[in-house]
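Of the protein chains in this complex, one is absent; all others appear in place.
Now for chain A:
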């Protein structure tokens, strides 16, 4: 649906920011442009909606050369999500998300219907309509930024490091949410980022750029398994190469299937005995249906030993879990990034089915080191 043909951009002053880039993007594909700062990823993206005019080459959307279109019309047909959110502070949430429909002169009632649909996509209610951007959290603001780009239902959306300004945890959940949204709505996305984790998580194909040139275009798995050259390898980072192991991809293939759990009506004394027997410092708390309810750890128990008697009084309900068919590499990132010692694994009914611990990760790392030694003769061991 989108085709870049030999596109170059030479800025005034002779800086060649993009150098003969050719690329074809299918409908519904999620493409990430990635590379070190100054490699030309933003420039390439902005040429697609003519915020920057190419110096050479041509860009086609559905076979039509974009240079033959009116730039304003072109941009209204392409969603755009900007770095640092870019919501208009003087407009309400409703006004912000219906801005493109307004430019397209939609009827009032159509705009309202659309706005309601949009907020529903991100689980936000109509009570937000009349709020202003500064009254929302960073994550909510960026959700609205994404909705604004989706408002007129454009088939193609450009995103310029949209989650870069968010804290890691908000970013993580927004990425997940957005990937899901993109799949359901079947949008074609061109996404600029300098965060490899983000690219691996979101992209169908990653375009790695260096000094204005494409170095490699491939699926995340291909790039991780077969980096085109040393530059890519270095860019991905060694620790990430370790996270790929050909045959094991899902959490359920790798998790420990006998997590130590306890129910809420048990006493603290029973919990301590169980911990001692099983040699663990933390227990997962489940109900009689084996649905995950929280966890207790040894510090909490010893702290409340005098004041409380039952697990239900001390259970910590803020427990983070993953589904059993999550990709291993996503869990690895979470465990490393958020510093978890373990992550409980649940099925689709939130029932506890296993646990991923740091120890299981160590197994993966050993396997991949060992695997690499056998399959490739690189110096990376």
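By definition in this document, a contact is a pair of C-beta atoms (placed from the backbone, for glycine too) under 8 Å apart; a residue touches a chain by one contact, two chains touch by 3 or more; residues count from 1.
By our rule, contacts and distances are computed from a predicted model.
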Protein name (UniProt record) of the chain left out of view, among "Electron transfer flavoprotein subunit alpha", "ABC transporter permease subunit", "Competence protein ComFC" or "Cyclase": "ABC transporter permease subunit"
Hidden-chain contact residue, picked from the options A:90, A:107 or A:306: A:90
From A:134, A:257, A:279 or A:306, residue that would touch the chain that is not displayed: A:134
Residues of chain A (touch criterion as defined above) contacting the omitted chain: 49, 51, 72-77, 80, 82-92, 99-100, 103, 132-134, 148-149, 158
